[in-house]
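What follows is one structure encoded as structure tokens, with my remarks underneath.
Note that this complex is displayed minus one protein chain, with the remaining chains in position.
The block that comes next holds chain A.
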């Protein structure tokens, strides 16, 4: 009986229940906005993150001595790699950052410095 009364009251004045609970969902939505769970393009990688991930990729290349890798290292002059290894590293970087670098531009990337600058300035690096 009490339940029925409650249901009837609920149905008769739906406007009041909406107004009463109105503030709660608003709070939830603003929370969602600040977290942004969706994958979005407008947030960009920070320089530190780019450097860390580039160095990780270079260090994990089989022919590279990880202790020699710094952000200013040149692949062929400092790490003793050849041009084909350079191609492989650039391809690994492309996979790491989900990029597609045009062939001519990828050919120019021959050092950690250049790779970091290119990836940091790329709008789609993720």
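Structural remarks
Assume contacts are C-beta pairs under 8 Å (C-beta built on N, C-alpha and C of every residue); 3 or more make two chains touch, one makes a residue touch a chain; residues count from 1.
The criterion applied here is as follows: contacts and distances are computed from a predicted model.
Not shown: a single chain whose UniProt protein name, out of "serine C-palmitoyltransferase", "Derlin", "Ras-related protein Rab-30" or "NADH dehydrogenase [ubiquinone] 1 beta subcomplex subunit 9", is "NADH dehydrogenase [ubiquinone] 1 beta subcomplex subunit 9".
When the full complex is taken into account, the listed residue touching the unshown chain is A:88, out of A:49, A:65 or A:88.
Across A:54, A:106 or A:119, the single residue that touches the chain missing here is A:106. Remark: the residues of chain A touching the chain excluded from display are 18, 22, 25-26, 29, 32-33, 41-42, 83-84, 86-88, 90-91, 98-100, 103-104, 106-107, 124.
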